[in-house]
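One protein chain omitted, others in place.
Naming follows writing order (A, B and C), and every chain is counted from residue 1.
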Amino acid sequence: MLYRESGQFKTSYPADQAIFTIKQDRWFFALLMLAAFVGIPLVATDYLYTALIIPFLCMALAALGLNILTGYCGQVSLGTGAFMGVGAVAAWNLAFRVPELNLLVVLVLAGLVAAAVGVIFGLPSLRIKGFYLAVATLAAQFFLPWLFTKVGWFTNHNSSGVITVPRMTLFGWEINTPMEKYLFALGVVTILALAAKNLVRSNPGRRWMAIRDMDIAAEIIGIRPIVAKLSAFAVSSFFIGIAGALYLFVYLGSAEPDGFNINLSFQALFMIIIGGLGSILGSFLGAFFILLVPIFLTRVPPLIGLDMSTAAIAHTEVMVFGALIVFFLIVEPHGLARLWQIAKEKLRIWPFPY
Amino acid sequence: MAFFLEVLIGGLMAGVMYSLVALGFVLIFKASGVFNFAQGAMVLFAALFFVGFIELGLSVWLALPLTVLVMVALAWAVERLVLRHLVNQEGIILFMATIGVSYFLDGFGQSIWGSNVRQLDIGLPTDPIFLMDGDILIQAFDLWAALVAGSLLVALVLFQRTSVGRALRAVADDHQAAQSVGIPLNTIWIIVWSIAGLVALVAGVMWGSKLGVQPAIVSLALKALPVLILGGFTSIPGAIIGGLIIGAGEKLAEIYIGPFFGGGIENWFAYVLALGFLLIRPQGLFGERIIERV
Amino acid sequence: MTATAKKLGDVMLRVENISLSFGGVKALTDISFDIREHEILAIIGPNGAGKSSMLNCINGFYHPQQGSITFRGQTRSRMKPHEAASQGIARTFQNIALFKGMSTLDNIMSGRMLKMHSGIIASAFYKGPAEREQIAHRAFCEKIIDFLEIEAIRKIPVGRLPYGLQKRVELGRALAAEPTLLLLDEPMAGMNLEEKQDMCRFILDVNDEFGTTICLIEHDMGVVMDISDRVVVLDYGRKIGDGPPDEVKHNQEVIDAYLGVQH
Partner (left out) sequence: MRTRVRTSHQGGGVLGNQGQITPGFRPVSETGHGTDSQAGVDQAGVDSAGRDTIPKYLLHNALHRRDRPAMREKDLGIWQSWNWGEVAGQVRHMASGLAQAGLRRGDKVAIIGDNRPMLYWSLAAIQALGAVPVPIYQESVAEEVQYVVDHAEARFAIAENQEQVDKLLGMRERLPRLDLIIYTDPRGLRHYHQPGLRDMAGILADGRQHAETHPDFLETEIAKGQGGDLALICYTSGTTGRPKGVMLSHDNVVRSANMAIAFDRINENDEILAYLPLAWVGDNFISYAEATIAGFCVNCPESGETVLTDLREIGPTYFFAPPRIFENLLTTVMIRMEDASAIKRGLFKYFIALARRVGRPILEGKPVGLADRLLYGLGEVLVYGPLKNVLGMNRLRLAYTAGEAIGPDIFDFFRALGINLKQLYGQTECTVYLCMHTDDDVLPDTVGKPAPGVEVRIDDKTGEVMFRSPGVFVGYYKNPEATDEAKTPDGWVHSGDAGVFADNGHLRIIDRAKDVGRLNNGALFAPKYIENKLKFFPQIKEAVAFGDARDFVACFVNIDLGAVGSWAERNGIAYTSYADLAARPEVYDMVRGCIETVNRDLASDSSMADSQIKRFLVLHKELDADDGELTRTRKVRRRIIADRYAEIIEALYSDRKSIAVDAKITFEDGRTGSFKANLAVADAQSFATPAPTTLRKAG
């Protein structure tokens, strides 16, 4: 309905392959960015930042990473939490031991470390598929946090095993207030999301999807499974690692390594299932949705005059998650992203039904 | 030496527990190709209801059939609300669905019965038994557990011989064949999930009375996964043997290797063991080799 | 433009005494034949004659227990499919093996993977070398799209396409690799007459315009006789005929095999 595509023809391949080929979409995205970088800082409260927006950014990035592996390359992983942990611990150690290191460099290096670890735990994917792999990734999920707690070096032999983030500066910019942290995270996430989009629309993406859709055919057109799968693990873990680092640096502030546990893994998995497997946008929608549910559950019942014990809330939350997953898998296996897409299509061909 | 044996036997006994959970996985996977991640949750679920009924003052012999009913109802519900709608989906989707189910059961069970640890005593002897003139100590309870597991296994094997059992195996091979057996697919699934439910109940009771009924059981149940990798997803004996290996393996590792790492390695050792094993024999100890066709 | 209008080159691929079996079940027994440059070779035979298995051996998906396959002078053992691909062997499948989640264009682009080299980093930045590469190859793939007359479905996910078109897209994906040897597994299975005629035209055009050597499995005898230069007949994993179409047509053993006479 809002689209006026007629006359927006493409005279070159770059234009035809752009991320947003329709003018109206470009406007919409521009507005979105404006709202994110300017609008939110104007209105958001500290509570909103710490309770929703910042964790949203971190988890969205993690989900994005997982989506690359699971949604695009078809390799199920239950190790997200652990890889976030790797990123977090690596980043903390870098920042703590080499204070003069630029914050961005720290993040990138942390991501690379996570990527390396990811590749190691991705090795089994060359021999095994599906559930077998899912189980294999659990090994990482249980082994890594244990490693960080057991080997004192990772936490600088801190008795409590808690790592606390040193104060952050970026090119002299002090990142203290929630808003500053938000802007920093937003910047990082935006750049990485763009990178992810670029990856999935060029060679690596096609390689991954080929493996996902039909690995045999993929091999027969010359795609080497080892390259495809391990690169997926590496890239995925890179994103997840940085997500973990952000999670610690801008959200938690201080944490115990075994806080990066299996629940985090499941959360990320739920995010991409509900958000949409194989969709960048979906990772964000899913993250937003999943993080909204608990807030919803804690806020709404009082409003409608029934008070639930925190335990009850916790249990309902778990139930709701479970139910939602099943619901989405049955009703819309491609998640919110597909719903969004459908809505968009409807608008494009409005008033026609098809 | 004696100490080694004691550890070994202790480990094997613990392994029996894993096997019990793994059995549930295998049954369902064989019959419906569904990797039921919720098996662990089902164990807790069953245990919670069982202990819950007892706390309501019911006798064990009343609580037991009631819980069985609950588990059958659960199987029915799962088929009705989940499986039926995902029939033609790829395994991985079903797998994720069962993760959802797992969460749901977890939350549901606890919101009914609460999440605090409950003691469960079904009157199994807990006094220690000494072998080799006292050098080796074994918990009688563990023996009983082994006994129960064994008999359960026998029961299952016998069941396999019944017409229903054969039908189930037919389903495992291909769903069309199942139709020819005359039992509708949905019914078969309900049956399988019910049986898995029973197995879960047994496991739940055993574990409940060993460590008390508590949410931690779920994560313990996750230990069944490496067992499956070892034993193969489709083999009942595999599940048993795998369980024993894992159980013994991680106990021994904890005692003999653990110290070098500062202990606590049993919560990952099983996985790493399985992982290493995967690289050598992807299809597991007893799983069949898959020939891919183009 | 007819298949006879061109001269056949020398041997490109030599299959010698291939035997293949799965767990005791013999799929192929002592098969030998040649494929010559620029020819269209048809492998025919009743169902279960081992035709597909033969192709799977050639492009390295199966590894025969005995015998050797020599491609362009180099004999190989236990070669992987992607190695075969990088040597210039492309193929299509009996039951379509497209990447359902991707558009027609992306499927064809993916067929070009071997020719594209920009890595993770470059791709992540996209602008610059990666984009330039994408565009260069896009242009090539568009030529294939134009060649196969599938402009109208360029951006449609292949999962949504009718069967006949999917077959065409799969051919396009194979062509994108600019193969020297093209293996087609029942390219016309389940097509209506019009679609078959188109497919024949495309196969002949490919063979003619790009000089691609083609080895195809086909059931439709009419088609086989029309387009192939040479026919190899398999039955129960054995080779029972090898020669020009009309010669094979009159081979008694072949006729029996097709009439299902026991032997």
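A few notes on this one:
In this text, contacts are C-beta pairs under 8 Å (C-beta built on N, C-alpha and C of every residue); 3 or more make two chains touch, one makes a residue touch a chain.
Given the structure is predicted, the values throughout are model-derived calculations rather than measurements.
Judged over the whole assembly, touch between the missing chain and the shown ones holds for A, C. Among A:153, A:171 or A:354, the one in contact with the hidden chain is A:354. Within the full complex, the residue among C:16, C:83, C:178 or C:205 touching the omitted chain is C:205. Residue in contact with the omitted chain (choice from A:3, A:28 or A:96): A:3.
Even with one chain removed from view, chain A keeps its contact list with that chain: residues 1, 3-13, 15-16, 349-354. Contact residues of chain C toward the unshown chain are 1, 5, 105, 138-139, 142-143, 145-147, 149, 151-152, 154, 193-194, 197, 205, 208-209.
Criterion: only the chains that are shown with their structure count from here on.
Placing every chain at the mean of its C-alpha atoms, the farthest one from chain B is found to be C. With centres defined as mean CA coordinates, chain C is found 41 Å away from chain A. We define each chain's centre as the mean of its Cα atoms; on that basis chain A and chain B are separated by 33 Å. In this assembly, the C-alpha centroid of chain B lies 48 Å from the C-alpha centroid of chain C.
Touching two or more other chains at once are residues 216 of chain A. Shared interface positions of chain B, defined as residues touching 2 or more other chains, are 294. Across the interface of their complex, chain C is touched by residues 13-14, 17, 195, 198-199, 201-207, 209-210, 212-214, 216-225, 231, 234-235, 278 of chain A. Taken together, the chain A residues at the contact with chain B in this complex read 74, 76, 123-124, 127-128, 130-132, 134-136, 138-139, 142-143, 146, 150, 216, 262, 266, 269, 273, 311-312, 315-326, 329-330, 333. Contact residues of chain C toward chain A in the complex are 59, 61, 80-82, 84-86, 90-91, 93, 97-102, 106, 109-111, 113-114, 116, 118-120, 123-126, 130-131, 133-135, 138-139, 173-174, 177.
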